[in-house]
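All protein chains but one are shown in place.
The block that comes next holds chain A.
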Amino acid sequence: MWDIIVNATPQLVVAGLKYTIPISIVSFLLGLILALITALVRLSTKKGPFRILKAIFRFYVWLFRSTPLLVQLFIVYFGLPYLKIAGIAPDGIKLTPLVAGIITFSLNTGAYCSETIRASILSIPKGQWEAAYSMGMTRSKALSRIILPQAVRVSLPPLANSFIGLVKDTSLAASITIVEMFEVSQQIAAENYQPLIMYCLVAALYAVACSLLSWLQGYLEKVTSRYVTNAD
């Protein structure tokens, strides 16, 4: 058993470093940007045509939270090539597996994180806005200087949850032919007929990666909470 583990681990780790981790990080960062934009648009007090934009973002969040991630991956990778738009994409939208994966993971995680960010902004007491407004701050200045720095602290644990979830969900990329960690474990299991060992091994590697993230989360929480916890 040990030589199977010793032989397979480097291949899995390489696949993890090459695909699982980069896909997770890039998708999460893109997703976070999208989430912040979505949250701010949805919280905006602007009226008029802006309400259409709000409706679009609300629809986006609903769509990606209401459908399975695996189905989303299939639509983007296998489905979009059949979406022929005259003038723009007459031959359908063909994406490489990696691009399709990153787009889908970003959109999916963005939808979830936007709700986290929206709730964390709403959780900051009204008095903080009023104190900022009282000194003549604009809404955007109050947001960037006073509200968001506090919201970051509140949103950190749930955002870390989303990130950890995303790392594990990237295993679904195997289904759109990305040779990430789980795909490699399947290939090796098909060769050595040791599915139990192989899948336990890959599970352990996911657990290691996620544990590192939990540790990072704890560290960030400590840093962002220094103004709360250092009371003596």
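Keep this in mind: contacts are C-beta pairs under 8 Å (C-beta built on N, C-alpha and C of every residue); 3 or more make two chains touch, one makes a residue touch a chain; residues count from 1.
Definition applied: contacts and distances are computed from a predicted model.
Protein name for the hidden chain, per its UniProt entry and selected from "MoaD/ThiS family protein", "Carbon-monoxide dehydrogenase large subunit", "Cytochrome C biogenesis protein" or "ABC superfamily ATP binding cassette transporter, ABC protein": "ABC superfamily ATP binding cassette transporter, ABC protein". Residue in contact with the omitted chain (choice from A:P10, A:P49, A:P90 or A:G127): A:G127. Residue A:T138 is the one among A:N7, A:T96, A:S123 or A:T138 that touches the chain not shown.
Listed here are the chain A residues that touch the chain not shown: 125, 127-128, 130-138, 141, 145-146, 149-150, 153, 226-228, 230-232.
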